[in-house]
Structure formats: C-alpha cells, structure tokens
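Working notes for the structure below.
Apart from one protein chain that is not included, each protein chain of the complex appears where it belongs.
Order as written gives the chain letters A and B; numbering starts at 1 within each chain.
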Amino acid sequence: MRVPFAGFSAARLREFAPALVLAALVVLLAVSTPGFGTPETLLVVLADTATLFVLGVGLTFVILIGGIDLSIQAVASLSSVVVAMLVPRLGYAAFPAALGAGLLCGLFSGIAHVKLHVPSFIATLAASGVAGGIALLVSGARAVTIGEAGRAYLQWVAGSVLGIPAIILLGAMVLVAGMLVQRYTPFGRYGLAIGAGEAAALASGVRVDRHKMAALAVSGVLASLAGIFLAARMASGSPMLANQLMLPAVAAVLVGGTAITGGVGGVGRTLIGALIVSVVRIGMTFLGVNIFAQQILFGAVLIVAVALTIDRSKIPIVK
Amino acid sequence: MSVSSGPSPLALPGRERRALYRARLRAWAPLLVLIGLCLLIDIGNPRFLTIANLVRVATAAAIPLVLALGTTFVILLGSIDLSLEGVLAVGSVLTSLLAANDANSLSFGLAVVPVAVLAGALIGALNGALHVGFRIPSFMVTLGIWFAGVGLATVLLGGGTVRVLEPLVRDVALTRVLDLPVLVWIALAVLLLAWVIQEYTPLGRYMYVIGGGEDIAALSGIPINRTKVAVFTLAGAFYGLGGVMAAAQLGVGNAMIGDGRLFPSVTAVVVGGTSLIGGEGGVLNSLVGVMIVTVLANGLVLLGVSPYLQQAIQGLMIIAAVAVSIDRVRSAIVK
Partner (left out) sequence: MLQTIQLSKSFGGLPALRDVDIEIRPHEVVGLVGENGAGKSTLMKILAGVQQPTSGSLRRDGVPFVVHNPREAAALGIGMVFQEQSLLPNISVAENLFLGREAEFTRFGLMNWRRLHAAARRELQRVGLDIDPGRRTAELSFAARQMVELAKALSLEERVRGELVILLDEPTSVLERAEIERLFARVQDLRNRASFVFVSHRLDEVLALSDRVYVLKDGSVVATLPAAEANVTQLHRLMVGRALNAEYYMESDQAPYAPEVVLQARGLGVVGAYRDVNFELHRGEVLAIAGVIGSGREELVRSIFGFLPHTEGELRVNGLAVRLATPADAVAQGIGYVPRERRTEGLVTLLSVAQNITLANLDSVLHGVRIDYGQERTLAEDWVKRLHIRTAGVDMPCGSLSGGNQQKVVLAKWLTARSRILILDHPTRGLDVGAKEEVYRLVRALCRDGLSVVMTADTLEETIGLAHTILVMRDGNVTAVFDAVPGAKPVQLDLIEHMV
C-alpha cells in the first residue's frame, strides 16, 4: 500500500522496522556463525522459508480483512496426507485433489463465517477440527510414506532447477502472484478497503460477504499448497505434519508488519516476516535452544508484535 | 416506536412475546440434545446406559469439566482463552517434577497441588495483565501464552517425559469413592465452587455485566480491568488443577499432555449454550456441554464409529451451536 512520504516519522520507521530487523539479524548471524553467509546456507534458509511463507500468504489475506485463519496447519496436514495417499494411484492428479481439499476447507470456514455469522476464529477452529479429523481417518493416524515411484511425481517440488531448489522458485511464484493480486486486482483492492474500513466498503457497494468467502478459500488453497511442499520435502504425509507451523505462520504475518486489525500490510511484508522467523529459528538452533523452548520466544514475540502494530482506534472495546 | 396495546400496557406485544418463548426454548436446547443423544446411543448399543459405562463417562468427563469451567468464565466476559493447553502442560510438569518421580529425588507429596494451581493462576494473571494493560485482544495474548506455556513445560522437563511415582498423587485417579474415582469428586467440587462464584459473588456477577455491556458497566463504575485480570487468573488456576489431574490420571508429566484439549473445551462451552459474545450462559450450561462432548466420544466408540471423526463432529457441532445462538442484531460486523 502506498503511503505518501511524510518525512522521518515514527510511522515511517515502523514501516521499515521489519526489514531493518531482518538485515540486522542476518548480519549478526553471518558474523557470529561461520558458514552462514555462504550461498549454500542461504539457499537452505530460503528453501526452509518457502513453506512457511506460502502458509503465511493465505493467512495474510485473511488477516488483512480483519479475520484470522486457525485452520491452516490442519489443512496443510490434510493436504500432505491426500498427496501421500493419492500420488501412487493417481500420479499428478493427486495435486489438484489436494488443492481441492484445501479449497473445500476454506469454503467450509467461509460459509460458517459469512452465512452463519460465526466469528472467523471459531469458524476456522472448527474447520481445523474437521480437516484434522478427516486427515486422521484417512491416514489411520499415522504417517504415510511416499515410495520411490511416487517420489518421481514430487520432483517438481523437491528437485532443483539450475542448482536452485524448485521450492524456492515456487515460493517466488507465489510471492509474485500474491503481490500482483494484492496490488492490481479488485480482490486485492477490496480486501484492503474491507480491512481498513469495512463499514465504508459495505456502504460503497463492495460485496463484502463474497470477498470474505474468497479470502478464506484462498487461504485454504494456499495452506494445501504448503502441505504439498511439506509432503515433497518429507517424502511422506501425516495428519500431524504441519503441527508447530501455526504459531510461526501467524508470527511471520504479524512480525512482517500486517496489523491484526486489518487494512495494513501485505504479502511482501509477510515474506520479510517469514524470513525473520526462519533466521531466528536457525539462529536459536545454532545456539542449542530446542524447538519447544523456541516457542516461548515466539509466543513473546507475537504478543509484542501485536502490541506494536495494532490500531486501537478500530476496536473501542478490546475483548 | 409505540408499543402496541395489549391486555396490560406492561405486557409484551405478540411479536416480542414469541421471541421470548423462542429464546426460552433455545435455553433448554442443550439439555434436550444431551438427552436425545443418550437415548440414540443407547438404542444403537444398549451397553451405553449401564453403571459401568456411565462411570467410565463420568471419569472421562472429569478433567474436561474442570477445564471447561475455566474457559466458561473467560467466555462470559466476551473474551477467549487459548492458553489452556500450555497452562495445563506447565501444571502437569510441575506436579510430576515436584512429587515423587523417576527423574529427581524431590518428593513433596500432595503439596504439589497448590503449587501447580498457583503456577496456573500466575500464568492466567499474566494473560489478564497483558490483555488489559496493553489492550491486546485476548485471543492474541492467549495464543502467544499457549505456545510459550508448552515451551516452558518442555524446558522444565529438559525434553522427554517424567513418570509420577508418588502414590498420593496417583491415588487421585486410582482410588474410588462410591465407585467413582477421586478425580470425579474433585471435578464436582470444582463445579460447586465455580457455581458459587458465578451466582453468589460480585466477581461472578461482574462477568455477566461486562459481557452484557462493557460500556454501560464502565459508566456504572464496575472495576472492569480488575475483574478481567481476576477472571483470567481464575481460569489459569483451573487449568493448573487440570494439569495435576492429568498427571495423576496418566501417571506422567510431559509438555504434550495438553494436546488437543482446547478444542473440546471450547466446543463444550459453546454447545452448552454459553454465548461467545459474552453475558449469556454459565457453569451449568458448560456441565451439559461437557457431557454432550464426552457422551459423544463414548458413543462413537460404542457404536463402532472411528474415533478420528470425533474432532470433525465437534467442529460441526460448534458451528451449529454458534450459528443458532448468535444474536445477529447485536453484532452487525463479524470479524
């Protein structure tokens, strides 16, 4: 979103803060850990970030309109199970199937939220239950490995192109598509308007209900794309595969600068946020902090990020 | 707008009276659903309505009830507490590390109970303080604390699991009084405590006032911030106690012990009839809600349905419950 240059103000600083933080972290890590600054390591970082980023993009669209999607990890897991189970039998057709599953989950949340007036966090929490339950049922509550034959079909994600992991290229495509949609399409414009002023958008004839449904559907599809990425990297699918990804995804969106109150932020910011989360995770692993302890940090970071970016004038009564 | 004339000027006009009857009917719906559910399951498998099975149901409902009671108080305010799993984890880990166990030589016996409850209360107080002090929406604060709590529990354990060896603690789950494990009696005692708080203390009444109209409450001088912090603290204490009970029941303490307990808890509260907007419902509603969720799980097993579908069915139930109960007039913009 274009904000006119108004000189050096606190708001301007806040806008660039995430990028500055990322730069600082990278420099810090490169200086303190040998081997971090090499191209190989950077590619690994980017590859690790790709899944988180794709997950975050869908979430960004939902948070931009002032909602939240708590179903992303369940949908990603379900998608990985779908891929694992269908690739041996259907080959490439397994992928549209997985995306379709994500779309259905998104529509489920959308209908509950828009038609039944259920708050988005409950609607998506419920969708998470439904998706998780189906994933458990279909997989028998265990990981499903993808055999040799199946793995061939995953090469478009797991392989490399000219030395660059395909997953990074796919992530970049999502980034570009996301930014284009956000900036140049009615979907992007309406999302911004609804998030920044839902009452005014409604009174201007924007079909708010339709948009909200679409945003949740997109989130579902992108979550399932992330699930496909995970399946490819792990060469397996499991109903628990995306556990532990919810918090980093939310952190990526919020730390990147998209406000939980909506109307401010975007896909580009989520990229920076995702990179920050990745770099912090790598840094902590280098320091020997185990993954669960990292959660404490992320929990605190989340709260701080929200405290800083939230627009309190939009919510007179905080619940 | 003029009130239409009726037999007594203070009586409700026809349209409003019908709405009143509909509301009263809605209030009884959860109980009717529970009864209907029990009957249906018994038809499908007569082993449902046997003493042995009902004891099993009661035992399975004990911990969820304690958790749901804490959640109820927060939801009555109009807020939400997502930190349940994290606080429970901390409670269980503290219990297992401080009572006789297989990882260290500490052995404080039943004194761990107040320690765990206190720890839960402190985390709850933190939730409340951050929410109120920085005006951050409750679901954001508790989301962060949820994962921080799980992380904290892991750190305390140094990874892995600890087995509880203290007989007094294990007896909480193993000893039976009147054929019901002590767990169930604890849950009933907590239910009574929660009910007294709700009906007989100013704190309990303030929950309804804040949930029913926070702006009016503010104008009337109700101590809103203090009440909110107190409610989150209370919820945390309940979750901490739940952690003790879980450690007793499973005989272990680990950070994953709370996994998957948040969703059934929220489902139970909502399905029981407590409104997410706040100000409506209460502990008795949540009792019915917990029974519905527990009976459903038990019934699925008895009917041979895959237990994996449990969360899917819970998801559908919560949507149905919210959709039916939500007051559309009050919240024009749903986020």
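By definition in this document, a residue touches a chain if its C-beta (ideal position, glycine included) is under 8 Å from a C-beta of that chain, and two chains touch if they have at least 3 such contacts.
Small disclaimer: the values here were computed from a predicted structure and weren't measured.
**Q** Kindly name the visible chains that come into contact with the excluded chain.
**A** Answer for the hidden chain's contacts among shown chains: A, B.
**Q** Could you tell me which of A:Leu29, A:Ile68 or A:Ala196 touches the chain that is not displayed?
**A** A:Ala196
**Q** Which listed residue, B:Val155, B:Val182 or B:Ile222, touches the chain dropped from view?
**A** Counting the whole complex, the residue in contact with the absent chain is B:Ile222.
**Q** Which of these, B:Gly44, B:Pro114 or B:Gly212, touches the one chain of the complex that we don't see?
**A** The one listed residue touching the chain not shown is B:Gly212.
**Q** Tell me, which residues in chain A touch the chain that this view leaves out?
**A** 2-4, 183-186, 189-190, 192-193, 196-197, 199-207, 209, 263-264
**Q** In the full complex, which bits of chain B touch the chain not displayed? Write them out.
**A** 1-3, 5, 9-13, 15-16, 20, 23, 196, 199-202, 205-206, 208-209, 211-213, 216-222, 279-280
The working rule: only the chains that are shown with their structure count from here on.
**Q** Find the geometric centre of each of chain A and chain B from their Cα atoms only, then give the gap between the two centres in Å, rounded to an integer.
**A** Chain centres of chain A and chain B, defined by C-alpha means, are spaced 30 Å apart.
**Q** Mind pulling up the chain B residues that touch chain A in the complex?
**A** Residues in contact with chain A: 77-80, 130-131, 134-141, 143-155, 159, 214-215, 255, 263, 266-267, 270, 276, 278, 306, 308-316, 318-319, 322-323, 326, 328, 331, 333-335.
**Q** If we count contacts the way the header does, which residues on chain A are in touch with chain B in the complex?
**A** The touching residues are 66-68, 112-113, 116-123, 125-130, 132-134, 136-137, 141, 198-199, 247, 250, 260, 290, 292-303, 306-307, 310, 312, 315, 317-319.
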